[in-house]
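A single structure is presented below for examination.
A single protein chain has been omitted from the complex, and every remaining protein chain is retained in its original position.
So, chain A:
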Amino acid sequence: MKKDFKLSELPKHNIYQVPEGYFDTLPMRVMEHTAGAVQQRRSWIPVRSMVRLALAPLLLLLILGSVFFLNSAKEQLPASAEFAALHRTDIITYLSSSQETIESNDFAQLSALEDHDLAADFLNVSPEVAEEELEYHNLNHIEY
């Protein structure tokens, strides 16, 4: 048969123990932490202000660097690549509406003329005729 149990009849007893001398050393260990907390707060303030000071010039440098990089990347594209990107009808429209007259001398400056097949296709003349034409212009120039 189960007997009734009254908590009030049980003597109060602390069953837990601490290592010897624990409460003698605890204040010292706590004080070590609080000293650390003060140091952390003090060392943080100059670092934070230094970061804030350096932030503006760093941002400026970053922006200038980005602009320079984008521009230089754009300049590095070869003319042939840019030309290839143009639509053929745009080129024809430009040439037909431009006030500039295109002469064979203009083509003479193109290194692409060294490629005989390209000259034949592009200028619609044979390489020999193109060479003669160039020679003629150079001779005329010398006479002057």
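Just so we're on the same page, contacts are C-beta pairs under 8 Å (C-beta built on N, C-alpha and C of every residue); 3 or more make two chains touch, one makes a residue touch a chain; residues count from 1.
Basically, contacts and distances are computed from a predicted model.
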Hidden subunit of the complex - UniProt protein name among "Putative solute:sodium symporter small subunit", "His-Xaa-Ser system radical SAM maturase HxsB", "RNA polymerase sigma factor" or "Amidohydrolase": "RNA polymerase sigma factor"
Contact with the hidden chain (one of A:M31, A:I63, A:L95 or A:V129): A:M31
Under the stated touch rule, tell me which residues of chain A contact the chain that is not displayed. 2-7, 10, 12-19, 22-23, 26-27, 29-31, 33-34, 37
